[in-house]
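Take a look at the structure below.
One chain of protein is taken out of this complex; the other chains stay put.
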Amino acid sequence: MNLSVNIAGVTLKNPVVTASGTFGSGFEYSEMTDLNKLGAVVTKGVANVPWEGNPTPRVAEVYGGMLNAIGLENPGVDVFIERDIPFLRKFDTRIIANVCGHSVEEYIETIEKLNETDVDMFEMNFSCPNVKQGAIAFGQDPHVLEATAKAVKAASKKPVIIKLSPNVTSIKDMALAAEAGGADAISLINTLIGMKIDINKRKFVLANKTGGFSGPAVKPVAVRMVYEASHAVKIPVIGMGGISDADDAIEFILAGATAVAVGTMNFIDPQTTAKVAAGIEAYMKKYNVEDIKELVGAVS
Amino acid sequence: MNLSVNIAGVTLKNPVVTASGTFGSGFEYSEMTDLNKLGAVVTKGVANVPWEGNPTPRVAEVYGGMLNAIGLENPGVDVFIERDIPFLRKFDTRIIANVCGHSVEEYIETIEKLNETDVDMFEMNFSCPNVKQGAIAFGQDPHVLEATAKAVKAASKKPVIIKLSPNVTSIKDMALAAEAGGADAISLINTLIGMKIDINKRKFVLANKTGGFSGPAVKPVAVRMVYEASHAVKIPVIGMGGISDADDAIEFILAGATAVAVGTMNFIDPQTTAKVAAGIEAYMKKYNVEDIKELVGAVS
Amino acid sequence: MKKKVSAVITEQTELAPHIYSLRLKTELAAYACPGQFIGIYPRDGSRLLMRPISICDADNEELRMVYRAGGKGTIEISSYKEGDTLDILGVLGNGYDINAVSGKKVLLLGGGIGIPPMLYAAKKLKSAGIDCNAVLGYADGNTFLKDDFESVCPTFVASMDGSVGTKGTVIDAINAEDLKGDAFFSCGPMPMLKAVKAYAAEHSMKAYISLEERMACGVGACLGCVVKTNETDGHTHVKNTRICTEGPVFEAEVVDI
Partner (left out) sequence: MKKKVSAVITEQTELAPHIYSLRLKTELAAYACPGQFIGIYPRDGSRLLMRPISICDADNEELRMVYRAGGKGTIEISSYKEGDTLDILGVLGNGYDINAVSGKKVLLLGGGIGIPPMLYAAKKLKSAGIDCNAVLGYADGNTFLKDDFESVCPTFVASMDGSVGTKGTVIDAINAEDLKGDAFFSCGPMPMLKAVKAYAAEHSMKAYISLEERMACGVGACLGCVVKTNETDGHTHVKNTRICTEGPVFEAEVVDI
């Protein structure tokens, strides 16, 4: 039985990865789950310099999910290279570095430093809803997305995954723009934009007012978008949004995802990724599926 | 204490209405809840002629909500006028007729017939995700929305509410387009587009593949969009999306909604609307709010 | 009588693997007709829609349902015990019309988890003095409710694996036992209902069949649960009728299955 998948020439031992920002640098969960069991660790968004992020409260619980407005706090790419990559390299898993920035120049500066490391791939976060200085525009206009993708791709010595925002009219157009810009793969969905109000205080619960909405509640939107995007492009798709068990992961694979990421549910059960990988294997056994690739997009 | 609100010159005794398509013609729930307690009954989308709707399965449960792809089955405007309006008129509540169509001409034909009845307002559904022949485009492009709004408004002798789709990049642009097109009010959100796959059968759960996603799970998106839309326009906003109790309703009002609609939760508890209205009153008492209008948009 | 109420569990027992008998104490019991159903709401906030379950038996105080705990909602429901409460919506739909078959002989056909509603129908037919036989189709030797039927009317059994009664379907049992009647009351999987419809047409019998569809409201408001009809329906004004309201029991010729 073959669970391994190939994304832009990089082989993942299984299709289960972590969703950026929900697994720290991998270190935080390494005590609680075996990183060797993961297809890849996708690390928290990293920028050219340290970012302070947003004021608190940064997280809120909502029905079946959560909001976050971390604001991409990160220690900067230099610390990431010195501290986090060497730690992750000790494990038998792929490293996908999620990259954020306020401008094309910032993205490129980070990528150029990471080019010289042994991370396996880049995931470009053009879609974080919590950054105000323009990053959101990258992810919501297909022309800007395509141009940014091209610039980033030209600077990159590693395969580039472009992460898409679900807060768009046509996910198909965004997927096509990423592909046209030279992306080696796309990943989706990033968070929906949500808001929560404390009715007793008559205040926004998050200091940032709005936050990224994730967790099981968003899954139907995510599955639909993965289906639409994967049917529009030829490059592989990494699907995510509300995955909490193997059944959810298989739903994304059937919808067209080559790999899947577990995000918010890591917070609920640190073993989720391992359970998802084991559950996919059990499903394949049950239905005599020899190769996971047979399941990709196999819905009718 | 004043709970009444004014939408385009029409006074609703309280801000709680039903969401179109979740309350039939009012008749179905009249045995289980007192229609006299509602600000208005918003009826199921009606077209110039009867529509058969989509094949079954038409509904599916998802985490914290549901998907529907009814496909706007309706008996046509003539039956609506003969049967449903006279029934509703027996109650001390407003009637808002939700109108659907495949083309501007169909909308206008329906409106012209309804002009001669005593419905109080029209709600234009330009945003149903389940109709394939183009209606979706009305709700996802601001220019088309504005033009359609203008045409409909010109044909209408009653106030026109335009219902917005959440499946757009910028809800603000859509709200502004509706206002520019002459809408007397806007209502939002209609359903998000979702999908569910049966992993054992490897089939779409809905015959239509995709369906409209509603229920408590969508609330954070809905509150955010009501906030953004109501801050962009001067016309009143009717907020909905996942309201299950008075706290939820007040959250929408604080976000900027003048009135609120209860949709999916009618299916879970037919008394939801009445409980919401009573709960808003209790909240106003608790916090000494004399007039509900003081709460509209009162978040900081 | 349609209402959402909170009902107390007075029995929750597993009759066969994953098949539970549930009794609920509720004022709605007094209004129950055979073939009608209730909606049972899971309590977990991730599962909002009611589970439609047929009434298997009723007296003035209690409803009995027999259901399969298959998916997440029914598994959750099966975890509640005597004394716990469940929210239910009922009583829903139009059941079997006992008056329509007065003076006739009725064959009650239940297949699998379609067996339970036939029990209440059998009891009501019997108390109306209408002659009936029950034919129950099981997958295997787990013949849940068989004893209950035997105490009401002559009961014949079929099983797919041949472990009890006639090997095969209820239609096989009818043929094997040479059973005759004027009308069928029937509930079971779609292939069985189609076979029943065809058999009835062939033998000039009336067939009343109970249909299933995914439901959201259960009360006719959402139009989620329709089935195609051969003629334009009086309510919808198109060739669709609502299973939750006009059904779940229909004359077989009316619906396009």
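Order of writing sets the chain letters: A, B and C. Residues in each chain are counted from 1.
FYI, contacts are C-beta pairs under 8 Å (C-beta built on N, C-alpha and C of every residue); 3 or more make two chains touch, one makes a residue touch a chain.
Computed from a predicted structure; not experimentally measured.
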| item | value |
| --- | --- |
| Chains on display which the left-out chain touches in the complete complex | A, B, C |
| Per the touch definition above, residue among B:G24, B:G64, B:G181 or B:G241 touching the missing chain | B:G64 |
| Residue among A:N6, A:T56, A:N115 or A:S300 that touches the chain left out of view | A:T56 |
| Chain not shown: contacting residue from C:K4, C:R23 or C:R47 | C:R47 |
| For chain B, residues in touch with the removed chain | 63-64, 216 |
| Residues belonging to chain C that touch the chain removed from view | 43-47 |
| Touching residues (missing chain, whole complex) on chain A | 21-24, 28-29, 31-32, 44, 50-53, 56-61, 63-66, 68, 70, 73, 75-76, 79, 215-216, 264-271 |
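The definition used in the following text is that only the chains that are shown with their structure count from here on.
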| item | value |
| --- | --- |
| Chain whose mean Cα position lies farthest from chain C | A |
| Per-chain Cα centre nearest the global Cα centre, belonging to chain | B |
| Chain A and chain C, separation of their C-alpha mean positions in angstrom | 47 |
| Geometric centre distance via CA averages, chain C-chain B, whole Å | 35 |
| Chain B residues counted as touching two or more neighbouring chains | 63-65, 216 |
| Residue numbers of chain C (touch at least two other chains) | 45-46 |
